[in-house]
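These notes are about the structure you will find just below.
All protein chains but one are shown in place.
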Amino acid sequence: MIVKRVLIFAPIFLILVLLQSYFWVPTYKEQTRGDPARLTEFIAGSIGDASLLNPILSADSASSDINGFVFEGLIDRDKDLRFRGRVAKSWKIYEEAYFYVNPSARIPGLGKADARTLASFMKHAQKTSSVANPDLVHTLNRITDISVVLPRTYTVTNSIKDSAGNQQKTIRFKVTAPARIKLVLNQVDQHLFQNLLHLLGNDYFKSFRGKDYLKSDARLSTEQWTRYAKELIPPFEQNPVLLFHIRPGVKFQDGHAVNADDVRFTYEAIMDPKNLSPRVSDYEPVKTVQVVDPLTVKIIYKRLYSPAMGTWSIGILPKHLLDSQALKQEALRLGKDPKTFSIRQSTFNRHPVGCGPFKFQTWKSDQYIILDRFDDYWEGAPNYHRYVYRIIPDILTQEMEFYAGTLDSYDVQPHQVKRLENDPRFQHFSGLSFGYTYIGYNMRRKPFNDLRVRRALGMAIDVNKIIKYVLYGQGERITGPFAKQTDYYNHGIKPLPYDPEGALKLLESAGWKRNKAGRLEKNGKPFKFTLITNSGNDLRKAVLAIAQEAWKQIGIDVHTDVLEWSVFIQQRIFKDDFDAVVLGWQMGIEPDLYQIWYSSQTHPYQLNFVGFKNKEADDLIIKIRQEYNHEQQVKLCHKLHAIIAEQQPYTFLYVGKWTAVLDKRIVIKRVDASGAVRYEKITPTKTGNYTYYFNRWIKLPQVPHLTDKG
Amino acid sequence: MVSFIGRSVVQKTITLFFVSIVSFLIIHLAPGKPSQVNPLNPKFTPEIMERFRKEFHLDKPLYIQYIYYYRDLFTGKTVSWKDNQPVLKKIWDRFLNSLPLFVVGTLITWTLSFPVGIRSAIYRGGIYDRTATFLSYFLISIPGFFFAYILIISVVTHLHVPVIGMETFGIGNGSVFHVINDRIWHMLLPSVLGATAGIAVLSRYVRGQMLEVENQDYIRTAKAKGLPAAVILTVNFVSAILVLAGTFISDLLYLVADPRIRL
Partner (left out) sequence: MNPTEETTTTQMYTEPLLAPKRTRKQEFMHLLGQNWLAGLGLFIFILFFCCAVTGLLLTSGSKPIFDPAMIRLQEKLRPPLSKPHLELLNPEQIPPLNVYLMGTDDLGRDVFSRMLQGAWVSLTVGFVAVGISVFIGIFMGGIAGYFGQHYIKTVHILFFLCLIGGIGLIIINSIFAGTVLLLLSLSTLVFFFPSGHGSAEKEPPVLKSILMANAVSMDTLIMRIVDIMLCFPSFFLILTVVALLPASIYNIMIVIGLTSWMGTTRFVRAEFLSLREQDFVAAAKALGIGNFRIIFRHIMPNAIAPVLVSATIGIASAILTEAGLSFLGFGVPPPHATWGNILSDGKNFIFDAPWLTFIPGIAILIVVLSFNLFGEGLRDIFNPKLRERH
């Protein structure tokens, strides 16, 4: 009978043991109310775990969230999206430009001239007001210094790849470079040399024969000669310079002071091929990074590249922990080969040290990352003692944890907003996100090569209804490729109207007519195509279904497909094998549209996969890239926006709104000069950034009386 | 005996070899190329992607990749694409998390399904048997993802205690007893969910096995000799458990490795 007893009692015992554990688990109430330390920590929820806590290596959003707290860049953006000094106290942007003296060219009013005469001629032109051309006056006024660089002779070895891309061949060149004129400008001027032509004569640069100054044993075709001449002694060169003055007294979290060497080291680490940094393309235009003194760093660029400034918001790495010596020691300690050991392998990526407001504490994979505040932070330590990043991979669970009070913030889904807005316990913020959703058409294919068809397809979709019902009002219409909250966005452009009748008329003018069954056809061929999107995004899937239905209404036969992400990208988008696609872009603040809209980027595996080619747009994209003046840039962007909106390569749908919900007890604490404490309600900045004053946030036991800023 | 073991080892090795090839091919065929690069981010130029591919030998032919893979595997140099952590360590960490879940799940399965199965066998065809049959098929038939959602939501909204994660967040400084019980609570839901299908299948199996054994001649003889029913039941039970234990080891591995129990 023992068997019988065991059989009956074992399960009962097990069940009891398991169930009694319930009484030991702290309920949500106990967790949030009973624990005073809970007020001093901020707990954020995230869907995914971080991968590498190193700003130069990481590319995922979870890692950059954490890196933003642990690391600090030279600059960042303030509440109006202008640059603001962080590790850098101040900075200066100016330009150094060079051009080779062309002895054969005739300068109007001077004739052939050598370097010295040319320099004094230019200085003279600067002083006298005899110059007629206003553009030239403008340019000359910007020049602060003109000097002569003496001729020099040197050799260059160039290694080239043959057409197969493998065999390396080296060519030695002997360069006898002639004298150069060096110009220093107090601000960057992309039209410098164009305007100087008014002074030096139209052919001055064109007639410069760089080939004459090159000598080589290798046999080269004329074409190759011209190419190398252009590369090795270009007639002129513009080098924008960024000069950063580093704030004294900024410290890494291990106590080391931050200095110019760390900045240079960060740049070198990015460019080191061993590290495989995904950010190389941002820093490729940098020529050199020079340490002028421990608190001054000078960054010289190879060419005009206006997005350059923004790239220096990258977190500064501590040199003393990651330079070759430190890495070698670490490699030996871990028993790895020091030759192949790079920053990528270093344990630093799981125990980062930066100079940001929070210092790394622990990381339990797929569970949480804990940061403690950094007491020596240069701007004063944050009010929260602790920042916790919890990884909760399910949206619904996040919501439940938030309600229970064990999360302070999470990604609120559009359909949850209404519920949370009405809850008196919470305050909520919302703002436009940096990204938009669109339907892109493959312009290489018929009938999408016809502007009328693209417009008609756009007019058949009721975007306002999508925003109202699918996004629950959490979105706005968008008409072009720039972030809507930046100055670059052209608010003068009207969105396409919802007008199915008009769409039908447009289609009719393009030759598409309705047949007896109500289907559109042209020369007996029905209007038929496939609309695709990726799986895993419910909003895009909804847009897909709505667009299909809307187009069906005007007689177009649309087939839809939802594909797994990598198949979608690799097999369809990057092979240009699609008719139309529902997709979204995440944008930065910089208005650089080169990769997405420039006509040279239309090949497979490039991002202009819709095949948009427009001469005027190309010209503007390049100009925007080279323009350092904000007002000028805005003007150019508005023009570009108008062109793209006119051409409708995409049906621009909407830009989503994010919503953040916080406990009402979280407020901003301000201490004025007299030491009096004041609490303010958290208000988002003009661009919608509500975490802008995060370091001043505090959670109080009760909702306080708030002094409104008025 | 020796020749049997030897042959079986050879056969298993060959099978394993083919498994390794097929699994390598499946991973390779599966969409999504291993790298940290998001191709739709304008910051990633094709050149960078090319460099990543080179670094991870993705530009080499397949069989070379296969050889690299096994060289790395046996020299212990496998490293995750995502965060440069050693893969074996990552797997081991997660295995340690799965193990208690699995142990508790198996315990629940085994302790519950035997009484249920045996009782069903004894009262075959009765109300109890029919109810048990119905319930176990109910548990097999309920879609796991649906059931889990309902369970989680009802526990959180009605009992107001957390159910996700391995422990209540921030419990760190409680007493040992507290912490252990907290762990047990967090293990309860997933292991019960993992065990539901197991209970259903195993109790059916026990029932069938009992009936099978009952028909054997030696049991009939025992009955004829007038052995007490309890002894017969015990013999019956032991033989059933022996048969089932044979499948235990393979079940164990299967349950740990099968992602469906985590679905």
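Order as written gives the chain letters A and B; numbering starts at 1 within each chain.
Basically, a contact is a pair of C-beta atoms (placed from the backbone, for glycine too) under 8 Å apart; a residue touches a chain by one contact, two chains touch by 3 or more.
Just so you know, these numbers come straight off a predicted model, no measurement behind them.
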Displayed partners of the chain not shown (whole complex): A, B
Touch criterion as defined above, residue of A:A381, A:I395, A:I493 or A:A510 at the omitted chain: A:I395
Hidden-chain contact residue, picked from the options A:V567, A:A642 or A:V703: A:V567
Among B:I26, B:L96 or B:V176, the residue in touch with the chain that has been omitted: B:I26
Per the touch definition above, residue among B:I122, B:I142 or B:L189 touching the missing chain: B:I142
Contacts of chain B with the absent chain, listed as residue ranges: 11, 14-15, 18-19, 22-23, 26, 29-31, 62, 124-127, 130, 133-134, 137-138, 140-146, 149-150, 153, 211, 215, 257-260, 263
Absent-chain interface as seen on chain A, which is shown: 395-396, 413, 415, 419, 465-466, 468-470, 517, 535-536, 538, 541-542, 544-546, 548-549, 560-564, 566-567
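Everything below uses one rule, namely that only the chains that are shown with their structure count from here on.
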Centre distance in Å when chain A and chain B are each reduced to the mean of their C-alpha atoms: 43
Complex contact set, residues of chain B against chain A: 31-33, 36-46, 48-49, 51-52, 55, 79, 82-85, 90, 93, 104, 107-108, 111-112, 114-115, 118, 149, 152-153, 156-157, 159-162, 164-166, 168-171, 177-178, 181-182, 184-185, 188, 230, 233-234, 237
Residue ranges of chain A touching chain B (in the complex, touch as defined): 1, 3-4, 7-8, 10-11, 14, 17-29, 31, 35, 38, 43, 51-52, 57, 59-60, 273, 276, 278-282, 344-345, 349-350, 365, 367-368, 390, 392, 394, 396-397, 400-401, 404, 406, 564-567, 569-570, 574, 586, 595-596, 605-607
